[in-house]
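Please find one structure pasted underneath; my questions will follow.
Excluded from the complex is one protein chain; the other protein chains are retained at their positions.
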Amino acid sequence: MARFIVRRTLGMIAVLFAISVIVFLIFNVIPNSDPAARIAGKNANPALIARVTTDLGLDQPLPVQYLTMMKQIFTGELTSYASSQNVVEQIWKGLPATFSLCVGAAVLWMTLAVVFGYLSAVHAGKFTDRALTVLSLVGISMPVFWLAAILLYYLSFKAQLFPTSSYVPLTKDPANWAYHLILPWITLAVLFVGFYSRVLRSNMLDVMNEDYVRTARAKGLGERQIRIKHVLRNSMIPVITLFGLDFGAVVGGGAILTETVFNLNGVGLYAGQAIGSLDLPPLIGVTMFGAFFIVLFNTIVDVLYAFLDPRIRLGTAAPA
Amino acid sequence: MMLSVENLSVRFATDGGTVHAVDDVSFELAAGEILAIVGESGSGKSVTAQTVLGLTRAPNTTITGAVRFDGQDLTQLNDRQLRDIRGERIAMIFQDPMTSLNPVYRVGAQIAEMIRAHRDVSKGEARDRAVELLASVGIPNPERRVRSYPHEFSGGMRQRVMIAMALALDPDVLIADEPTTALDVTVQAQILRLLEKLNAERGLAVVMITHDLGVVAEVADRVAVMYAGQIVEDATLESLFYDPKHPYTWGLLGSLARLDQPRPVRLAQIAGQPPSLIAPPSGCRFAPRCPHAFEKCAEPPPLHDGDRCWLDLEQKRRLRDVDGRIGLRRAVAT
Amino acid sequence: MSTRRKSLTIACVTALTAFGIAACGGDSGGGGGEASGGGKGGDINVTMTSFPDYIDPQLSYTLEGWEVMYNVYTPLLTYKHAKGEAGTEVVPALAKALPEVSADGKTYKLTLRPNMKYSDGTPIKASDFTYAIQRLFKADSGGSVFYEPIVGASEYAEGKADTIAGIKTDDATGDITISLTEPNGTFDGLLALAFAAPVPPTTPLDKDATPKPPPSSGPFMITNVEAPQTMTMERNPNFQTVKDAGATEVADAGVDKITITQNKSNSAQVTGVQQNTIDFMVDPPDADRLAEVKAKFSDRFRMEDSINTYYFWMNTQTAPFNDLKVRQAVNYAIDPEALNRVFGGRLHPTQQILPPGMPGYEEYKLYPGPDMAKAKALLAEANPADKDITVWTDDEPDRKRIGEYYHDVLTQLGFNATLKVIAGDVYFTTIGNQSTPDLDTGFSDWFQDFPHPDDFFRPLLNGASILPTNGNNFSRVSIPELDAKMDKLLEQQLTDDVKKQYAELDKAYMEQAVWAPYGNEEFTTFLSERMDFDKSYHHLLFNQDYSSFALK
Partner (left out) sequence: MGGLIGEVEAPGEPPLPVGVPAEELRGSSPWRLAWMRLRRDRMALAFGVLFVLIVLVCLAAPLWADHVAHTGPNQNHITDKVIRDGQETYVVAPDGTPLGPGLHGQFLLGADQNGRDVMVRLLYGGRTSIFIGVIAALVTTVFAVLVGLVCGYYRGWIDAVLSRALEVVWAFPVLLLGIALGTTLSLGGLKIGSLVVAGDSLWIPILIIGFVYVPYMARPIRGEILALREKEFVEAAVAQGKGPIRIMVSELLPNVASTIIVFFTLNIANNMLLESSLSFLGAGVRPPNASWGTMIADGYQTIYTAPHLTIVPGLMIVLTVLALNVFGDGLRDALDPRAKIRLEH
């Protein structure tokens, strides 16, 4: 097991390194987005621009600039060119909002997905199953930001049931915290509820025909106990794998849209702004933050896979 | 009488039409007796066995007839009542041990689960009982192996676990649905020894479903031969092997490779295919493949004193003799 | 002045999250508290769509930033705390009187008022002014360009000298002498900017002081900053020392505490002020909410003039816009009424360079329109060979729509126009960079740095302002005789005759149709119920004057 973890961490570092290089190159290739010119202000003369360039070390060769930037990330000094705010600090400040959104949405979509998937599998073919299938398919087909706009317009504005967008810290006012996050949770969760419930449904239908389910019945277990302890338990393995990958992707950047529309000042919103203003330091910071989570959760999923399904021995090639 | 099946019929409604898997099957199982049900695949023997424990109940199934056990008709019990029988009074083991155990739970836990489903015992007690059971079926150092997962056992060992699980609540009847088919010969023998020991020591009545006459010869007290959903012969072991009454049985015996005789050029086999169960032929179902069929066979023969065939006893004994062995000779231009 | 708002919003979305009910961001501290605090004071709540770029007098260079600095850091001179044109007059502040200017106009003498104290009690010394100017250069501030005429400034900037030769101060007597390399009629105005506001030497010389702003010399002091979400300003206890020293022109605070919060949703701000959970919103309500606000809240809402001009620049050095007729055709084709709708009726139509409220403004219209037929006729006459042009605009929602309108007008005129919409933050540096290809025409706006006509003509139309990077003369206008006239006028003080000549300069440029100007954006004052609507006023240079906030 330890060997496996070491191998995967090395893989993770390699991937993160590759991503940091890619982002660095993408943004250094943009024509005339030279940060020095921008900082020097509107009617700066060449002398002032030259001074700003040397101060920011932008006249160094690219590799040197890249190394200094990487050093700044790990020492937490990375500051944005546009607004001179410390990037690491801003990301740190955005964490509560992003995590509240992602974790809350994850809990919502996993519970609903399991309930919907279980119901439509148990009542396969009947009305409940068909209704839930249609609902899931519609759920998969909706653009996240559009759903957010519609929910905000009808529920928050017209019906005034929910407050407007913006994040209320959990520590200050838990009730308000949840109240402000209900719509964002729903928006983020709808897509995954649709997808996961259908994956769970087809898995459960497969598992129901397995021999060990018949054995369980022959052991005199109750139908409900069989469905939950045996059928659901085994069908959840692929769903949990998917969850690991998707949760990483959502925390890593997928939440940009939801945070932007609901104006939750989390890492996603900060990422959106960083790109809007083509500001390299925050962008590298945010992308590394995102990629770290995606790769981290990929590894967690592989390790978790072994616990979920004892047949998988760690150290062999991770499941494709 | 421990268990008696009376006129059991099982029909499945499928897209292609209604499949008459089991058609008017009746047999009895005495306490401590080992009854073998033998037949080709698709003859309905597994369906019959599973229907006894109500495992074939499904929206598209219609089950008629009765399964009398301990004064109750199991076919009429609802799911709740049936659960008190399953595992407690009648236990079952299946053909493929590789897939019959849940891969993600430890073996001990699966056994304990069954015990706690029927007895109000603590987890610890159930676990200890599981260890005893594993020992009783001959699994080495059971204290450690109880914590192993199914994929950490060989086929034979896993079948032993299944048996251990079946014995957990000291049932009266064990239904074994082709328990040795998926195992290689040496392991097969061990499993059969184990079943015989359990039958002898505990008086456990066993219904052994198999298509292997070798297994039948080794363990069975009585044998029922099934063909196309019907029992065509019901006899004691001796009379089946030495005084078989039904041509199909002759065909089965004839196609056995014999050590005590010169190797034939080609093994004899029964011509033709088992009939479609969607539109079963009227009259004797074996008639299309029976070289001795005659007009009477157009009428469906009843099962009386152990045999479902219109030939009289004398004709049977004469026609079954093929070159000094029991066999089903190709129709001679008689 | 750099773009009107240093908007960090990405494209269309965050700037205009279209609706909302509750008050601004939850962690807004004293949000929405009713009148509290002693006497006529109070604790009021202000929201901005974009937080100030820096809370540092020497670095801040956006409207939002200057609005805060005006009543926190007092320079030697300041602009009169008054409504309308009166507010463009320069009056003495920390200095006893207006500067004595030498005959050759190159030496300025001022004296600092005695025993004044910053908000943290440190005494205000004459050398603090030198320190402030030094900070401008060491911290690479955008405003340092204005103070380069001071002798020894560029040497100090490049590090060749460790003090600025041209500034002599005597802390005992408070005398300050500044010598310039050549006379500059606007220098009084420059001394009145926040850039030149003295700060104690404890302020970091070459770093942004936003995390811990320097102590204040104005009516308010900064007590808490959490950029870019929220900050609080409170009454400066030591401001009395400045008033006792005779600085009567520097207005006092009308409320005890102001909490400023960033709220990305304009609509949420509008609703907040309507429901009195927000006391003042800095930005004007969006087009789609403006009608409703005008109708229902006329008792606490009004339009305000602001000195700015919105125009389309045309590259006069390359085809097809090097032909005067083509440029005139564009002026005929543009319909200010259409663009006014993009601002929801907040655009005062115009067709000249200087905006109303700027000294030297005389209204005229050379190309009465919209007259598509005349425009097409002119274009047919000119018959430019190169019809492929690129139209540039910025991706902020209202500017994108202006760009789309202009692109459609040019297409109807027969041009083969492609629209290029780029990120707001890099727009001006991109079109200001000569190496960018296809710079034919596009959107631009200009907000005055200080109320002097030269601040419109020099950076935008003078030949010398065509720079390799960061130039603002997007039309690349270089007319030697008009440049010479501009330089001559700069040396004279702003008399009525000089204003007349600036008006003629305006018309001269428009005869060359160097731009297609279409409007001057009007700002708004929108207050909550409890605020004194009549007392509050809009300052021409610094937008809302925070010292005019008061509760009813």
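Lettered A, B and C in written order, each chain numbered from 1.
Here is the rule we go by: a residue touches a chain if its C-beta (ideal position, glycine included) is under 8 Å from a C-beta of that chain, and two chains touch if they have at least 3 such contacts.
From a predicted model like this one, the values you see are computed outputs, not experimental measurements.
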Candidate in contact with the missing chain, chosen from C:Tyr405, C:Phe428, C:Trp446 or C:Phe474: C:Tyr405
Option from C:Leu112, C:Met231, C:Val342 or C:Leu527 whose C-beta touches the chain left out: C:Val342
Touch criterion as defined above, residue of C:Val151, C:Ala382 or C:Leu419 at the omitted chain: C:Leu419
Residues of chain C in contact with the chain not shown: 10-13, 16, 18-19, 267, 286-291, 294, 335, 337-338, 340-345, 370, 395, 397, 400-401, 403-405, 407-409, 411-412, 418-423, 426, 430
Where the missing chain touches chain A, by residue: 11, 14-16, 18-19, 22-23, 26-27, 29-33, 137-138, 140-146, 149-150, 153, 157, 191-192, 195, 199, 202, 238, 242, 245-246, 249, 252-254, 256-257, 260, 271-272, 275-276, 278, 283, 286-287, 290-291, 294-295, 298, 320
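In this section, only the chains that are shown with their structure count from here on.
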Whole-Å separation of chain centres (CA-atom averages), chain A against chain C: 40
Inter-chain centre distance, chain A versus chain B - centres from mean C-alpha coordinates, in Å: 55
Parts of chain C lying in touch with chain A, wherever the complex brings them together: 1-2, 8-11, 13-14, 17-22, 24-27, 53-54, 61, 140-145, 148, 154, 157-158, 208, 210, 227-229, 263-265, 268, 271, 395, 423-426, 428-430, 432-433, 435-436, 459, 465, 467-470, 472
Partner chain A, residues of chain B touching it in the complex: 50, 53, 55, 79, 83-88, 91-92, 94, 96, 99-104, 113-114, 117-118, 149, 151, 162, 165
Contact footprint of chain C on chain A as seen in their complex: 31-34, 37-49, 51-52, 55, 82-85, 149, 152-153, 156-157, 160, 163-169, 172-173, 176, 180, 260-261, 263, 265, 269, 272-273, 275-279
